[in-house]
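Note that this complex is displayed minus one protein chain, with the remaining chains in position.
Going in written order, the chains are labelled A and B, and every chain counts its residues from 1.
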Amino acid sequence: MLSSSMFHRGLRLLLLAAAAIVGTLGASATIASAQSDDEAIVKGTITDTDDDGARVGVAGVVISALDAEGTEFGRSTTDGDGNWSIGLSAGTYQILVDVDSLPEGVSLRNPDKNPAEVRLIEGDEKSTLFPLGEALVESAGGVRVIQLAVDGLKVGLIIAMCAIGLSLIYGTTGLTNFAHGEAVTFGAMAAYVFHVVGVFGFRMPLIPATVITVVICGASGGLFNRLVWAKMRRRGASLIAALVMSIGFSILFRYVMLFQFGGRAGFYDDFRLQTKWDFGVFSIAPKDIVLMVLSIVVLVGVASALQFTRMGKAMRAVSDNRDLAESSGIDVERVISSVWIAGSALAGLGGVFLAVTESISWDMGFRVLLLMFAGVTLGGLGTAYGALFGSIIVGLFIQLSTLVIPTDMKNVGALIMLVLILLVRPQGLLGRRERIG
Amino acid sequence: MTADNTLNRFAGVPWEPGAAKSDPVLVVDGVRRAFGGLVAVDVDHLEVQRGAITALIGPNGAGKTTFFNLLTNFDTPDAGTRRFEGQELSRVPAHRVASLGMVRTFQLTKSLSKMSVIDNMLLGATHQRGESLRRSLLPFTWRGQEAANTARADELLERFKLSHMRNEYAGTLSGGQRKLLEMARALMVEPTMVMLDEPMAGVNPALKQSLLDHVKGLRDLGMTVLFVEHDMDMVQEISDWVVVMAEGRIIAEGPPSSIGENQAVVDAYLGAHHDAPLDLGEDR
Partner (left out) sequence: MDWGAILENTIRGLIGEQFIYFALAAIGLNIHFGFTGLLNFGQAVFMAAGAYGLSMAVATLGLNFWLGLVLGIIVFPLILALIMGVPTLRLRSDYLAIVTIAASEMFRIIARSPSLDRWTGSSDGLTGFANTFYELSPFDRSQRYFFGIFIGNQMWVVLVGWVAVVLVSVGVWAVLRSPWGRVLRAIREDEDAARSLGKNAYWFKMQALILGGVIGALGGMLRAIGTQSAQPQNFITDVTFFAWVALILGGVAKVGGPILGAAILYGILSFTDILLRQMVEAGIISTSVMDGTQVGQVRFMLIGLGLVLLAAFRPQGILGSKEEMALDDR
């Protein structure tokens, strides 16, 4: 982690950049909202096996979505990698592969499953598979528990990255920041703008786009603190007023993003669909391995920064006991400012990661926010390490719970867990009881 | 009953920590509370005599407030038992402790700012019929009781020199007035034992004197008082018995006159090996 003085020196520059970006967001991002009434997506990949046994996408296959009467609502043609996707509004559709568009000598393995029926609810993103003749079926494979645990770990690491800021902001200022989810969405969206939409007609690969995004997120977090929350603290506003404000911001930002980007899910061009590596007991896409490794590196970095740097120690001290920290000469406002910058940057990075493994949508952050709350509560509100452990457990729990509950309700499991934790150990795994009297 | 009578109750009680009393209303055994590595309270044994005024003194950070919290179940001890009138308190929630007759005030006053002074007082009354949601809609079931409570509250406000503030928001009171309000409110509960955490901090001397008389009057009516106080004059003046805490432990007990000469107490207040006797105000 950077030292705080560097944070502050860089801040002014970053703010300029952020202002420029916000401007371009307004100008360029409406492109995506052309189909804003699409509420859900159905997608898939049509692949065949080549002579070496490797899977290759089949291009040029036509897929359409029909309703029960046979009216067509959308159509897609597979690209070079065999990918297709159709944006639709909520409802029930028959997804039909035009068999005539398949290459010579290739046929569907289960012709009776064409068309396939899908039922879409708003925000859905469903995959429909049409395995070909001799081709391998794309399946989770492996031992289900291990597969789910690996997926859960991945989700948990990303939640953790997003949640550290939430927890530290709570610890240092007492604010339960409901707008933290929008920092996650903002990260995913900003990278989308640089990478897919383009700024002044220039589009860059995802990796540099992510770097810029993280900087912008940190800067806007710092700016947000300075323009709003620092003022509120100085005015001595009550924590409840601040909490209500953060909810207001959350709604405002969320709907501004919906307005700009539309309700449809988006994807980055890079790393979009990768063949999974099969490790026998589980399989995983290479990008997900990279994400997990990167998340671990970042989280270990954050933990050691908290443990060993001066600013990190100061952050923990302020979280622990603000008055004591202040009286022992720590510049509390400066620490809080750094917490906002670092926490928002991490949330933005988490947003990009989440978008890479899943997709981008206007309310992705809000949904993760609830999982963050579950993680942070489990670990102990206000403790940085608690957020880390709690989130990972929540991630594992969400995925593993699909062993017993329907996948579309997996997040319910995490939220139920949240309630149970509060019943059993409200201060969380690493938390502490409070002073009275 | 006279003060002498009360003093007699301590006849034969040894002047040492954990001494047994003739008629203890509260008995504490092995109560311990640690915050992380810091052991804030570690009391082996303490008995509080019924119908007497007991002072709990000790340097800052000795653990007095924490001990109060543990006795009233506002905080849970890591170990130990507390018995009030023979009843073990471990599984009794804080509000039940109050309705058993043990009422406490807070060092940092908790006056209810956006409620009027009289409403603050009325809140203290127990067994209010109108506090049931069902009956709240039927005013005739609770009007009479409310009127009686109001009369009693007004008497107490008079006593505590707060009558003129009766209808003001409690948030407009001064610091000392809040202390008074909190004490008066605790008395509205009609407790058998009151526990006051620094009740007189910030109260002007003239009023203090009249309140001390009031507290003595309460004792003479049979109420037990346990209070924390740093002002040694006051301790000397009204307490029948003094308990000294330092670093979480009870280090001395005895009548007020005995405490100043106790070497352990002198060490606790001034650091070890200080020879001069401690001026705890007994000669004024």
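FYI, a contact is a pair of C-beta atoms (placed from the backbone, for glycine too) under 8 Å apart; a residue touches a chain by one contact, two chains touch by 3 or more.
A quick note: this is a predicted structure, and the numbers were derived from the prediction, not measured.
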Hidden partner chain, touching residue among A:Leu129, A:Val211 or A:Leu415: A:Leu415
Selected residue (touches chain absent from view) among B:Asn8, B:Thr81, B:Ser132 or B:Asn204: B:Ser132
Option from B:Phe67, B:Phe106 or B:Phe227 whose C-beta touches the chain left out: B:Phe106
For chain B, residues in touch with the removed chain: 72, 74, 93-96, 98-99, 103-106, 110-115, 119, 122-124, 126, 128-133, 135-137, 139, 142, 146, 169, 171-172, 185-186, 188-189
Chain A residues that touch the omitted chain in the full complex: 30, 33, 36-37, 90, 119, 121-122, 176, 178, 232, 236-245, 247-256, 258-259, 366-367, 370, 373-374, 377, 381, 406, 408-409, 411-412, 415-416, 418-420, 422-423, 426, 434, 436-437
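Criterion: only the chains that are shown with their structure count from here on.
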Computed distance of Cα centres, chain B from chain A, in Å: 54
